[in-house]
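Right, one structure below, let's go through it.
Removed from the display is one protein chain of the complex; every other protein chain stays in position.
Lettered A and B in written order, each chain numbered from 1.
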Amino acid sequence: MTAVASRPVTSERRPEPAVNRPAGWRRARRFVLPLGGLLVALAFLAPYLVMVLDALRPSSDVLDSPPTLLPRHWQLGTFGTVLGQDSFRNWLKTSLLVAGSSTAIVLVASVPAAYITARFRFPGRSAFLLLVLITQMFSPTSLVVGIYREFFEANLVNSYFAIILTNAAFNLAFAVWILHGFFTGIPQDVEEAAELDGCSRVGTLWRVMLPLTRPGLVTAVIFTFIAAWNEYVVALTLMVDDAKKPLTVGINSYVTGYSQHWDQLFAASIIAIVPVVILFAAIEKYLVGGLTAGSVK
Amino acid sequence: MPANAPRRKPGRRGRLPFWTALLWLSPALVLIAGVVAYPVVELVKASLGTYSITGLRTGSAGLGNFAKVLHHPDLGTVLRNTAEWVVLVVAITIVLSLGLAQFLSKQFFGRRVVRWAIIVPWAASLVITARLFTLLFDFYHGLIDRVLVALHVLPHPVDFLGDDHWTMPSMIVVGVFVSLPFTCYVLLAGLAAIPDDVYEAARIDGARPWQLYRQVTLPLLRPALLVASVLNIIYVFNSFPIVYTLNDRNPGFRHDTSITFMYKLAFKSAEHSVGMSAAAGVFNVLGILVVVLAYLKLVSWREAVR
Partner (left out) sequence: MALKRTALLGGAMAALVGLAGCGGGTGSSSSGGNGGNGGKQVSSIKLVAAEYSADHTKAFWDQFAKTYKQKYGIDLNVQIISWDDIAQQSTTMVQNNNAPDILNINYYSSYAKDNLLYSADDVLPSSVQSDLLDSFKISGTFNDKLYGFPDLSSARALFYNKTLFQRAGISAPPTNWNDFEADAKKITALGGGVVGYAEPLGPEEAQAEFSIWTFNNGGTWQDDSGHWTINSDRNVQTLQFLKKLAVTDKVTQNNPGKTNRTDGAFPLFENNKAGMIVGFGPLSAQLDKDKKVNYGIAPMPYQNVSGPQTYGVTDYLDAFKKPGNQQAVKDFYELYYQPDQVNTWIKSEGFLPVTKSGLQVFSSDAALKVYIDTLPNIHLTPNQDPTWDKVLLAVQQQIGAAVAPNGDPKKVLDTLQQTAQAGG
């Protein structure tokens, strides 16, 4: 079973396992499956399509009753308006910076830790893995006051550094867990061969092991990026300047108790989804192999 | 390799001295100790203090906050809601994801696009999705009522967010919706890792599709199901935006889970007590810890993960 996990596994490359099915099905499936796919895609996209349509109508029409799917009056300029706002662009830049940096730090911290715990035995190994699991369970909502305090003591409130570190720390556990499983699945011979060739431990990791864990790395990247991109409570508490707020916090400004711009809120939210989808589309084919390497032996 | 090399555990090389290991672990440890451990300590300290409504610490409370939380009249409701919320969202998500993953593991035209479409609820922030659904579920300006009445599924509009019978189901729908994407991918990966020979062998034995699924696929998916369920339990338990936003218009604690209960104790309820909230926070962490560890024990974690 270790052999299975060692190559990047994707469904694309595998032939369909032949199973006993009635003959007619094989002909119908060419139409039925894509149709099913369309329905599934629509089911997942439907609310967000509504959001797009809400961004394309005047704000006061959004909460009109009875509601209509298509706008009664179209207002096409909102996306442009939002993209043209300095404040919005700043929030977008902050989100990109924070999510990107957190992901990078998570990789730097989790790869050595996962490698070591997967491939070697040492005292405290189980304790570390348990610690990682426990860390996974804390919700930043309950810890936000303490987080604020410690960065305030370190005079780091309102610094990018603070939220980048926080996002990295809270997503570390998942990355370690995933990579750990992946490293475990690599057969010993690969490593021993590298050592015979004179590689140091670090060299082995860098040149031999890492490439084989690409799906795991990609998984960790996607999870961390999304988690950091959508983080709200800690960013709200730590970031003071409007320009340094990420998108999640910034777009709250569009709708207050006193003035509501639902159209801009939704336009901004749609734009906020785009970078994540782009990232995902770029690395998606590695993802499928990554997620269960923690448990497949 | 020398013929008499000692047999080792699969995949693991050998022992490391403690300090070498520590070096490799240090970036991770520094992050955890620095950023996660300190706030945990602060949380515990806060739970042991009395605070004025302004947030000013006015003294020590001993275990008083914990007692107050345990004696809170709405605690039973909150715990019931939490159990309902976690169990139903996780169970429904897993069942639906099994089907979805099975579907997406088949080759068909347009599969790539469908896979991208599934990612969107995950890519969007929970706060935004929750706000969107608050609009969609509204009695007057919500599309869901309009569509369901037009399709004659409902005889007349339902107050999804305000009617006490419908609030939890509405929350669960949203919870499942945002949990499906990544669960689906976890199971998809699990399916992909099952080798073909297994199916071949079963087919030769004359297995029918449903038998195949129950006796071959599901057991081999066990590791993936484990990952999916543990992650889901943790994420759903800790999920704040959905429960909070959908209940924004509902007074009291009637539909709150333990996470929103904790938040409201500090800022929105008449108690307005940071100390009580911190105590609830400590209970929350202990609670989820117990649940996950029990669950792992139940499914014999140690065998599945080495």
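Note that a contact is a pair of C-beta atoms (placed from the backbone, for glycine too) under 8 Å apart; a residue touches a chain by one contact, two chains touch by 3 or more.
Only a predicted model underlies this, so the values are computations on that prediction, with no experimental measurement involved.
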{"item": "Sole residue of B:65, B:93, B:134 or B:258 that reaches the chain not shown, by the stated touch rule", "value": "B:134"}
{"item": "Chain A residues touching the omitted chain (full complex)", "value": "58, 60, 63-66, 87, 123-124, 126-128, 131, 144-145, 148-150, 152-153, 155, 157, 236-237, 240-242, 252-261"}
{"item": "Residues of chain B in contact with the chain not shown", "value": "18, 33, 37-38, 40-42, 45-46, 51-58, 134-135, 138-141, 159, 161-163, 248-252, 266-270, 272, 274"}
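One rule holds for everything that comes next: only the chains that are shown with their structure count from here on.
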{"item": "Centre-of-Cα separation between chain B and chain A, whole angstrom", "value": "15"}
{"item": "Chain A-touching residues of chain B, taken from the complex the two chains share", "value": "1, 8, 10-18, 20-21, 24-25, 27-29, 31-32, 34-36, 38-43, 46, 100, 103-111, 113-129, 131-133, 135-136, 138, 140-143, 146, 177, 180-182, 185-186, 188-193, 195-196, 199-200, 203, 206-209, 212, 222-224, 226-227, 231, 234, 238, 240-241, 259, 262-263, 274, 278, 281, 284-285, 288-289, 292, 304-306"}
{"item": "Footprint of chain B on chain A - complex, ascending", "value": "2, 4-5, 9-11, 14-21, 29-30, 33-34, 36-38, 40-42, 44-45, 47-48, 50-51, 54, 62-67, 69, 105, 108-110, 112-113, 115-125, 128, 131-139, 141-147, 149-150, 165-166, 168-170, 172, 174, 176, 181, 183-188, 191-192, 223, 226, 229-230, 232-233, 247-248, 251, 265-266, 269, 272-273, 276-277, 280-281, 284, 287-297"}
